[in-house]
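Structure, as structure tokens:
A single protein chain has been removed from this complex, and every other one stays in its place.
Our next item is subunit A:
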Amino acid sequence: MSASAVRLGHVINRALDDALARDSTVVLMGEDIGKAGGSFAVTRGLQEKHGRARVIDMPISENAIAGMAVGLALSGYRPVVEIMFMDFIALAMDAVVNQAAKLHFMFGGQGAVPLVIRTQHGGGLNAGPQHSQCLEAWFAHIPGLKVVCPATLDDAYALLQASIDDPNPVIFIEHKSLYAMKGELSAPPPEARLGVANIVRPGTDVTIVTYGAMVQKALAAADRLAQESIDAEVIDLRTIQPWDEATVLESLSRTHRLVVAHEAVEAFGVGAEIAARMAHVGFDELDGPIVRVGGAFMPVPFGRGLEAAYLPGEAQIVEAARSTYG
């Protein structure tokens, strides 16, 4: 690893810094994001650099913060809100679901609501049932919202820029286990469009569709499957709403087997949507059952062993890929 190795937090920080410098209508809002730099130190130093009017420390009022972001967005700004833990979005659901998501449509195309809610999801830190949830399916279900979930450092930078530039409300989700990931950010930093998936490992025998922190687990699973002579293709969705149906279908038409994997609870999740679509539009391509991997239908448990046993990973993906052979 080179000396210039960075972590996810630095990359997000850099993306926010660049957005603040590039566009005077970008403002950051959130709890403890100023001097403290946020709970995960992602916004460290930005208030010092850009001032308190652009990096705004807010009291613990998720509903009002998100509602204010809607008002700011309608009035010509591009707010980027940090919700400390994704679980706390529950308190801001009115602003996100009833206001932000609907206004452009409901006002007959007048104006737009270009706001980004940055938050993090997932287990791995033994943070317990109220600090570990993966709630992305909630938002993917709401017309008008976009949902983004990067898996790599380059994507974190590029997709955050794309989210800030997007004229719609975007839920931008960082997985908390990825904050420990180290690597390099390409120079110059890359660009990306929302709604485009990445084939991160080409393969011919089975397609594994996933996103976020699960991408690494899927790649590890693919290595194990290779030892069994199963050549898995791994697709990183990158954007969950809109998701790249064409790339998934194209892959399925080559591999004829499909696994969808995510950490979020399996029931009624993102995997259910992808499986249902592919069972419909890709029915003729399928040589086996579509298999989902996801969290068990229970709150994320706290204890070390318990959480580890709960979190779906490499082994479940390997098992799922095998079971597409019936």
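Just so it is clear, a residue touches a chain if its C-beta (ideal position, glycine included) is under 8 Å from a C-beta of that chain, and two chains touch if they have at least 3 such contacts; residues count from 1.
Simple rule for what comes next: contacts and distances are computed from a predicted model.
S.K.: Match the chain absent from this complex view to the correct UniProt protein name in "Acetoin:2,6-dichlorophenolindophenol oxidoreductase subunit alpha", "YciI family protein", "Transketolase" or "Sulfate/thiosulfate-binding protein".
M.R.: The correct option from "Acetoin:2,6-dichlorophenolindophenol oxidoreductase subunit alpha", "YciI family protein", "Transketolase" or "Sulfate/thiosulfate-binding protein" is "Acetoin:2,6-dichlorophenolindophenol oxidoreductase subunit alpha", the UniProt name of the unshown chain.
S.K.: Would you indicate which residue among A:Ser4, A:Gln110 or A:Gln227 is in contact with the undisplayed chain?
M.R.: A:Gln110
S.K.: Pick from A:Val27, A:Val42 or A:Ala192: which residue touches the chain that isn't shown?
M.R.: Touching the chain that is not displayed is residue A:Val27.
S.K.: Of A:Met58, A:Val80, A:Cys134 or A:Leu225, which one is in contact with the hidden chain?
M.R.: A:Met58
S.K.: Who touches the missing chain here, A:Ala19, A:Leu74, A:Ile89 or A:Ala232?
M.R.: A:Leu74
S.K.: Mind listing the subunit A residues that contact the chain we can't see here?
M.R.: That gives, for subunit A, the contact residues 27, 53, 56, 58-59, 61, 63-77, 79, 94-95, 98-99, 103-114, 143-144, 146, 167-168.
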